[in-house]
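Of the protein chains in this complex, one is absent; all others appear in place.
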Amino acid sequence: MGAEQDIKLDFQRAERVGLDEAIFCAGKSQDHLAAILDEAARRSAPLLLTRLSVEQVAALPPQHRDVLDHDPLSRTAFFGRPAPLVTEKPNVAVVCAGTSDAAVGREAERTLRFHGQPCTRVTDVGVAGLWRLTERLEELRRHPVLILVAGMDAALATVAGGLVSSVVIGVPTSVGYGVATGGHTALNSMLASCAQGVTVVNIDNGFGAACAALRVLKAMGQRA
Amino acid sequence: MGAEQDIKLDFQRAERVGLDEAIFCAGKSQDHLAAILDEAARRSAPLLLTRLSVEQVAALPPQHRDVLDHDPLSRTAFFGRPAPLVTEKPNVAVVCAGTSDAAVGREAERTLRFHGQPCTRVTDVGVAGLWRLTERLEELRRHPVLILVAGMDAALATVAGGLVSSVVIGVPTSVGYGVATGGHTALNSMLASCAQGVTVVNIDNGFGAACAALRVLKAMGQRA
Amino acid sequence: MGAEQDIKLDFQRAERVGLDEAIFCAGKSQDHLAAILDEAARRSAPLLLTRLSVEQVAALPPQHRDVLDHDPLSRTAFFGRPAPLVTEKPNVAVVCAGTSDAAVGREAERTLRFHGQPCTRVTDVGVAGLWRLTERLEELRRHPVLILVAGMDAALATVAGGLVSSVVIGVPTSVGYGVATGGHTALNSMLASCAQGVTVVNIDNGFGAACAALRVLKAMGQRA
Amino acid sequence: MGAEQDIKLDFQRAERVGLDEAIFCAGKSQDHLAAILDEAARRSAPLLLTRLSVEQVAALPPQHRDVLDHDPLSRTAFFGRPAPLVTEKPNVAVVCAGTSDAAVGREAERTLRFHGQPCTRVTDVGVAGLWRLTERLEELRRHPVLILVAGMDAALATVAGGLVSSVVIGVPTSVGYGVATGGHTALNSMLASCAQGVTVVNIDNGFGAACAALRVLKAMGQRA
Amino acid sequence: MGAEQDIKLDFQRAERVGLDEAIFCAGKSQDHLAAILDEAARRSAPLLLTRLSVEQVAALPPQHRDVLDHDPLSRTAFFGRPAPLVTEKPNVAVVCAGTSDAAVGREAERTLRFHGQPCTRVTDVGVAGLWRLTERLEELRRHPVLILVAGMDAALATVAGGLVSSVVIGVPTSVGYGVATGGHTALNSMLASCAQGVTVVNIDNGFGAACAALRVLKAMGQRA
Amino acid sequence: MGAEQDIKLDFQRAERVGLDEAIFCAGKSQDHLAAILDEAARRSAPLLLTRLSVEQVAALPPQHRDVLDHDPLSRTAFFGRPAPLVTEKPNVAVVCAGTSDAAVGREAERTLRFHGQPCTRVTDVGVAGLWRLTERLEELRRHPVLILVAGMDAALATVAGGLVSSVVIGVPTSVGYGVATGGHTALNSMLASCAQGVTVVNIDNGFGAACAALRVLKAMGQRA
Amino acid sequence: MGAEQDIKLDFQRAERVGLDEAIFCAGKSQDHLAAILDEAARRSAPLLLTRLSVEQVAALPPQHRDVLDHDPLSRTAFFGRPAPLVTEKPNVAVVCAGTSDAAVGREAERTLRFHGQPCTRVTDVGVAGLWRLTERLEELRRHPVLILVAGMDAALATVAGGLVSSVVIGVPTSVGYGVATGGHTALNSMLASCAQGVTVVNIDNGFGAACAALRVLKAMGQRA
Partner (left out) sequence: MGAEQDIKLDFQRAERVGLDEAIFCAGKSQDHLAAILDEAARRSAPLLLTRLSVEQVAALPPQHRDVLDHDPLSRTAFFGRPAPLVTEKPNVAVVCAGTSDAAVGREAERTLRFHGQPCTRVTDVGVAGLWRLTERLEELRRHPVLILVAGMDAALATVAGGLVSSVVIGVPTSVGYGVATGGHTALNSMLASCAQGVTVVNIDNGFGAACAALRVLKAMGQRA
């Protein structure tokens, strides 16, 4: 029995949850990846792939590889065409504390784009140099949803969360060494944030933060 | 120098963040608590107090104790009058997996109420008895925001998160023993949830979940 | 003194415990692996090898390598012939939450097969898309033993455990990132499961779950 | 609204899972406990209560307190009559490594009894004094299911698991100090056991181990 | 043999390290405490006692109890007279993020005072309400040494550390619940701070932070 | 069935291991404690009890309580007479870094005494005041076995271990706060000691360290 | 949009904090590294780069690579000229317990040098061989600031901290295996040090320790 029997895509998800199924590719065998794309191609269903490495892309069958829009920094790929942009004016800002957080921020950005949403990207505004955040503050306040991406001490979440009334979704990153290794310090720091009403997703989970933002946009009537 | 010099309440918070300051009372000395209430009384500012134990209430000066609306289950108190209800129809449902989670759920409910928001309370719908959740599903789907409160394995977050398109805010609880002690298993389980776009707050943080919901309601235009 | 003096195979195990000794190959030197297979060949004893990498297979002496039935996905090998199938109708179902869990599920399947037991394989039925599980529910209920393989939040264990009266053995997997890294969240979630009577084995231990199932089959009189 | 609206007992569980719902009482408010017993009394449904402290019993309404069969050592109570014994000959042995583990072992014993199953109790047979186990070995082998209760190093699980072909369910206990505090060492030791096919439940979870045993007895045809 | 043989005070410490020995009282028996004070009285050596609870004070022999200057909030006591103030103008500011951190801040303040150093106390300036810190910024910059006391996310360390050129010593506190319990999140957040050159002491260690400040003052020539 | 059926004392231990069985009393029920002493009295076997609190002693039956030699600091008791001293000259020195470690050191001392061995007690020689250790160094070197008891950073183990050729057994203690809480830092510091050949026992395990010393004395021919 | 929009260097830092911004290179993409150096070159601003691997250097554009002063052991690089030495006589001593700690010590040394400060280097003076430290003690005491670099048990911090009155900054290193893996034992040991007033930075953070030393030198008036 082949790999295809191990595949059961949840194509009903968009209808139920308002979000398309996405494929988490890390650790999947090449046989399983190919079977998934076969199934998506058969249904002409566009698919978002996350944590897809350059090596995995290179090992895909050519007919699949050639139609992928793959971004190496974020390790995301669009299989098939993403949804058309529903608006010009971004409702979401993706804010990264440091350049090292940009890969995770890009995953959020790409997930939003796949669902037809633009976003504003703001990078390298960590609060050890506070002026970098405050000079962008008015701009950020105009976005109903902020995705804050930060590693190490993740102090950005508390400072920004205490300055805006927007929905705030924190994404801790695994950037760093020593006690910062793996992102648990950033995660716990965000969870223990003194700023009220900051929510958090898993470490490095730019995808999940974007999905949470998309749920908010739906509640706001900005999405079908 | 007295305890009052250690107090600096952030009365500008409502304007900046859209949420009133709240006082986390666990571990505060009685002198500090009294000084905080003195200051709030002086400004005629209503105040939400969290983690306020029955013992702490009993030790307050009578003039403060007598005007508190204290709820022992959730350990919350309203000092002064909460905001009037802005609507009859609740936009938020607070869903508890088990009766043991009800204290945390009540903290969320009371925080919403303090800010003038009603909510629907649904308790004891853990997914080990799946029918309890599914029979309430249509009702839950009508709420744009769900606060899911669960301890132990916190499987409720994944199952409910995969069945609705609402905004989903998970609150892990410290209910349980062995590996569940302290709520870290529930927290991690929610963070690692396979349901897309579930966000999470700190363990037992019903207050924070309500604040996050209030941010969403503001983005939806349901609050000023 | 050579590697052979470091080897003492427990060939009495089948008689005592009802299960054949198996060789855990990760971290064993090539000299030790060769000495083990020499000893098994000398006794004409069939042997199950687990965690045997493609690289380790390639470095074996040809006389051993050529008679191995090695499965790369599960990293298991049969040395010598496995027991004949004792029945057509499977008593065990191996249920994987996601495709990424299939390697661990296959280890369980291969261990059952080595001992002469067929099984039903059900993959990609994670409860974030609940219908995938419920549509297979009646079929699953007909198996006296379920092996549930899941990573991340491992919510499958609680949902399935609450829907069937079969023996339920959970296998957490190390699939995932952030708090899911290494499988501890899945493990703890299964241990803290609200479903009554779910038992658990070590992370990624498909082999152990199959052995536990074989002990149950023996108690049921389905094995000698 | 009263505590009764927070209660939704899963009286369908016996039919679905073959096990009665049980009430985990630690951390429940007295109002909730009373509401649960009210509901059970109304339905004339017998109920097993676990982690019910002497203080909680004392604070119950007299009409409930007086009909409870409460065992202080295991903190379990029968509300209403347990099922009649279905057999004289025990299929399950509950084996405790030390006297300090007896409270957890008793929880298993009481859970089995509530469901109509007798068991053999064997205590103080830790393997630091190996003869205590080996002199009971033949007796233990006659039981198709062994529940092994041990704290500290939990070496009993490996030694006994390697000597019998019965189903083996390990219950780590929180007995001990230093690295043994809380039972995590015993838990991990059982999960990492070199004996094949040992399954494990949460720390101090005698109830869960008994439920797992009851699932096996059902598969064996020893229960309806 | 009595308790006095277990006592060997390091009265040479002041000469060697420039700091007086202090007695950590938590967990010491009353016999040992009394023997220590006997010895200090015999030598007429003033002594700083830390973590000395109200209960321990009450159980001391009257001749010792009556000459103690005990501060219940910080649990510190001066036995004998502290050094005279060496200056009017404080070189150290003790900055607490919240009122709940005041007990730890007071321990630092009292330790400085015991060694003859005044300090500036600034409390309740957590960065979730940023204006509270920035309005004190110029004042803080005039102190060559800042002791920053904060629990939860401890974001104060990064923000303040990025705004001043003073020596910055962070003291994480155990204030909080969930992931903040015990202070490990605050500790790790300070250690991973993006602000350059922030140093850290143990959780709740106001005493140690003051000692570190005293070492700096000595290097600055502000102490003998 | 009574508590006595849960008791199986290992009276063969002395013959097999050269050490008498000892009873770890923490967490044992009063019924179990009484049954153990009944059994020992019946056999006229002296017994060492550890972690026996003042409250447990008070609740014992008078006939047992009155013949106990109980030491509150170490929570040890001799039931029956300990072995006569086999020598005047101690082979073991019990060295405590601080007075707070004296309770654990006393447990070691009492265990040695129960088995007929004297020891030298040296307390309050922590290496933050190095001279306190070095002035006792020649004396310590004359003991073939050193038991080093230390909490916090446990640096004593490395310094002393690097200065003597004796057998060195480290006992980490749970003294301290913050990262020292529970003794894991002291434990890990001793395990990672740069001094060669330092061995370690569980946190606060003065009893175990003494037993290890007794094994060495037996190997040296200083015991039967 | 290119990588340059993700870069916002904090060139105001020197003025605000008295320390130049440094670039943490681990995990940064080559595009981001090149954009940073472009910006620094455009401003003619010298830059310190840390955690810059040999591979990253090799992949830089030649115009940047050729002007780097890269030190492979410490993985630091100077881009542009470091500040001129402000003094001949070092105020800081960098003391490493073992040769394996030398890479971290070198990072501190290079950071000091970049800011114009010389230092004394003392290596391989771990306290398991105490004479190696004591023979250098007088020399060390002449430095107002000591940076102590140690892995494993990090006992050096306590011993040296108890012998000098200088400012002591501890840097735990990740050297070692078993419980020492990753440096958490060394970190915790330093935080729990019995020597008063020892401060600590993150594991392997030689850079941060040097920055802390530079803050002290500024307070001492040894820097502008």
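Letters A, B, C, D, E, F and G mark the chains in the order given here, with residues in each chain numbered from 1 onward.
Operating definition for what follows: a residue touches a chain if its C-beta (ideal position, glycine included) is under 8 Å from a C-beta of that chain, and two chains touch if they have at least 3 such contacts.
Predicted model only: the values in this text are computed from it and were never measured.
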Chains still shown that are in contact with the chain withheld from the display: C, D, F, G
Touching the absent chain when the full complex is considered, from D:76, D:91, D:120 or D:158: D:158
Residue among D:60, D:119, D:180 or D:216 touching the omitted chain: D:180
Touching residue (missing chain; options G:7, G:49, G:77 or G:102): G:102
Touching the absent chain when the full complex is considered, from F:34, F:127 or F:163: F:163
Chain C, residues in touch with the chain not shown (by the definition above): 1, 5-10, 12-13, 21, 24, 26-29, 32, 36, 51, 172, 174, 182-184, 187, 202-205
Missing-partner contacts on chain F, residue numbers: 13, 16-19, 22, 144-145, 161-169, 187, 191-192, 195-203, 207-208, 210-216, 218-221
For chain G, residues in touch with the removed chain: 73, 96, 99-100, 102-103, 121, 123-125, 128-129, 131-132, 175, 177-181
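Criterion: only the chains that are shown with their structure count from here on.
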Which of A-G and A-B has more C-beta pairs touching across its chains: A-B
Most distant chain from chain C, judged by the mean position of its C-alpha atoms: E
Farthest-lying chain, centroid of Cα atoms versus that of chain F: A
Counterpart interface for F-G, drawn from A-B, A-G or B-C and sharing over half of its contact pairs: B-C
Whole-Å gap separating chain A and chain E, where each centre is the average of the chain's CA atoms: 43
Chain centre separation in whole Å, for chain E relative to chain C (CA means): 56
Numbers and ranges of chain D residues touching at least 2 other chains: 13, 187, 202-203
Interchain contacts, given as pairs of chains that touch: A-B, A-C, A-E, A-G, B-C, B-D, B-E, C-D, D-F, E-F, E-G, F-G
